[in-house]
Structure formats: structure tokens, C-alpha cells
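What follows is a single structure, written as C-alpha cells, with notes after it.
Note that one protein chain is taken out, while the other chains of the complex remain in position.
Moving on, here comes subunit A:
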Amino acid sequence: MNPTDGTRGGPGGAPRPARRAVLRTVFTAAVVAGTGGALAPVLLESPDPGGRTQERDAVGPERFSEFYKGREIRGTATPVVPAGAQSHAGEAGAVAMTPGIDVSVDGRALHVMRRADGSYISTVNHYESFPTLVETARAAVDELGTAQLSAVSPHTI
């Protein structure tokens, strides 16, 4: 069952929202779902044509690798822009910058999603969010106890 199936007669036919918002959310979803094919890492320091890199929910680069309660947690948030997005640089202000998120506990992928305020939710903690990836990973360890993450999570569809 696909969540997008039932929209007929529902919201639809709307002119697109601001280009920036479209790109940001589309690529957030793509990256989190692990299906983003045409994404190119860029440096956060690269020039931002719209001058809006510092928007509220833009996430800075985050990289950690540590042992927490005996579990190895690792994570990176890599800012990405869609390949070819520079051609839209003059449109609606700016190119969207969204992070490629990769978090693991003992080598198993921890699927992470984002809320509108930029905080993170994981499959382990679905009803609370955390401001950083390292806090998300530590909270997952707390909730897991001695359990291992599933090798294959069906959450991404």
C-alpha cells in the first residue's frame, strides 16, 4: 500500500510551492530513504547564491564516532545539493542544502528522519526528536538496551 495512492480527490493540482522548499523536502526524503541517486556532496562553505545557508533548519556538518554504553555509534550529516541544481540558483532565492544522513549503531544502520524544526527522529525513538545526530544515536542505544538494530529495516519504502 503506497501512502500516495489515496490522494485522488484530496490535495492536488496545486501550483508548486517555492522552489527552495520543493528541493529541500524532496531531497530530504530521497536521502533519508536512501534512494537519492543524483546527489553531489558540497562543502558547507561553498558560496550560497541566495545567501540563505543559515536558515533555521539548515543543519551543519556533523560527524561523530564514539563508544556509548559499550556500543559503537557513528554518524555523518553531509550537506548535499541535487546535481545540476546550480541552474536554479537564481530562482526563488537559493539552492536547497540538505544533509545526507548516515547513522549506525554497532555497524547497523539507524534510520533517521527529520522534523520541521530540523530535529531528528529515529526508527527506535519515533515519538521524540533530538537536536543532533549524536544525541539521536545515544537515545537509540538507551532505548535498545542490549538489542541489535534489525539488519534490514522495512521502514523506508
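Methods note: a residue touches a chain if its C-beta (ideal position, glycine included) is under 8 Å from a C-beta of that chain, and two chains touch if they have at least 3 such contacts; residues count from 1.
Please note the rule applied: contacts and distances are computed from a predicted model.
Peer 1: Have a look at "Tyrosinase family protein", "Peptide/nickel transport system permease protein", "Nitrite reductase" or "ABC transporter ATP-binding protein" and point out the UniProt protein name belonging to the hidden chain.
Peer 2: Options "Tyrosinase family protein", "Peptide/nickel transport system permease protein", "Nitrite reductase" or "ABC transporter ATP-binding protein" considered; the missing chain's recorded name is "Tyrosinase family protein".
Peer 1: If the missing chain were put back, which residues of subunit A would it touch?
Peer 2: Counting over the whole complex, subunit A touches the hidden chain at residues 1-12, 14-15, 17-18, 21-22, 24-26, 28-29, 57, 111, 113-117, 119, 121, 123-129, 131, 139, 142-151, 153-155, 157.
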